[in-house]
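Removed from the display is one protein chain of the complex; every other protein chain stays in position.
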Amino acid sequence: MADVDIVQIESLTFAYDARPILKGIDLKIRRGQVVAIMGGSGCGKTTLLRIIGGVLTPTAGSVRVLGQSMGTLTQSQLYAQRRQMGMLFQFGALFTDMSVYDNVAFQMREHTNLPEDLIRDLVLMKLDAVGLRGASQLMPSALSGGMARRVALARAVALDPTLIMYDEPFAGLDPISLGVIARLIRKLNDSLGATSIVVTHDVQESLHIVDYVYFVSEGRVVAQGTPAEVRESTEPFVRQFLNGEPDGPVAFQFPARDYAADLDGISAA
Amino acid sequence: MNRSAIDLWVGVFVAIGLAALLFLALKVGNLASISASEVYQVQAKFANIGGLKVRAPIKSAGVVVGRVSDVQFDNETYEAVVSMNVDGRFKFPRDTSAKILTSGLLGEQYVGLEAGGDSAMLKSGDRVRLTQSAVVLENLISQFLFSKAQESKDSKDSK
Partner (left out) sequence: MGNVSAILRGMGRTVTDKLWRLGFASRFLVYLLVHSGTSFRRFRLTVKEIYFTGVLSLIIILVSGLFVGMVLGLQGYDTLQRYGSSEALGVLVALSLVRELGPVVAGLLFASRAGSAITAEIGLMKATEQISAMEMMAVDPIARVVAPRFWAGVLSMPLLAALFSAAGIFGGYLVGVRLIGVDQGAFWSQMQAAVDVRQDILNGVIKSVVFGVAVTWIAVFEGYDAPPTAEGVSRATTRTVVTSSLAILALDFVLTALMFTGGNGK
């Protein structure tokens, strides 16, 4: 049924200054799913996330999020949409001039009229869900990378959003923190009844927690499937990605002239 | 820095800023002397106002009693018409004379009022009848040179 799809993308094209980044993406995300969008760096997955969040407008194609077409919204409609979304930015993007508590309370104070003691309870609950209730008075500069990421996660789910987006949530974390974040992504998704999109290139962690995977390479979806299907896939890109092979559909060498000709050129000079 | 400390310091900052403005206005400038008292307007016609400007002081016996409010040109009589705001506390007789004087040797020009003896006082809208124009330096110099030339001619003639 159409309204079970939280995100529906058809033939999405996006170009930045005449440079095409997305060349026809088709994508469907159903309610309650945790979906991973994987690919190498520069393949356009962060751009995809930004388009879903309404930060960028598609050049062509249709993007429907929570039933609304994202390309045609006014600013207030867009802001109304975003109140149902939560986003975890790479490295957290916490507000450095506020404490952990104020960061998580931010959306509650801006968008609701809840009294302070109710906000206090909510903030402590969210922090407890990510295991940082005791750190509420710390400033972001005093947190480790993993802790900052978790606080940002608590902040992203502060208003119980319907759609949660994660931009490289596993980047730069130690194995313990990796495990914690991965578990939290799944747990929060299920306990909030939300839908999650995880943009990542960390294969091992994500395959444990997601329901479906889309592989993006050079602006197109080259493979998709459940984790089990993906592990069995014979698609060359998927194999190269999963096994971490240096060369394959994604070439090792950046396009360059003939090697000998290049060397001759230098020595002749 | 918690919230209340910031508020305190901002309050202090704004307070001393406003105090500085007040200090400038009262102690440095002449706000205190521009009294809120009523002023009445009188006019005077001069053949030449020299360097008299709007807002120049009106003094009597050396004390500031008002300010020049406007300077216009009368195209019929080819005279300057000076409008003056005189402090309401001071009343001048109707035969007061107005002279354009210079403060110091080369200072700015002002209007000097010399009281006459009439029992009736100037009212708002009245015109000061007796006026003396400004001394224009160039005229003075040419007068001086002319009289010097005249002197030497006389002494030559008398020889």
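Order of writing sets the chain letters: A and B. Residues in each chain are counted from 1.
The definition used in the following text is that contacts are C-beta pairs under 8 Å (C-beta built on N, C-alpha and C of every residue); 3 or more make two chains touch, one makes a residue touch a chain.
Model, not experiment: these values are computed from the prediction.
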item	value
Sole contact to the chain not displayed, among A:Gln68, A:Gln107 or A:Thr162	A:Gln107
Listed residues A:Lys23, A:Arg83 or A:His201, member touching the removed chain	A:Arg83
From A:Val4, A:Val55, A:Ala142 or A:Leu263, residue that would touch the chain that is not displayed	A:Val55
Contact footprint on subunit B, counting only the chain that is left out	1, 3, 6-7, 9-10, 12-14, 16-18, 20-21, 23-25, 27-34, 53-55, 71
Absent chain, residues of subunit A that touch it	53, 55, 78-80, 82-83, 85, 87, 89-91, 93-96, 106-107, 110-111
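The rule is short, and it goes like this: only the chains that are shown with their structure count from here on.
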item	value
Length of the line joining the C-alpha centres of subunit A and subunit B, rounded to whole Å	76
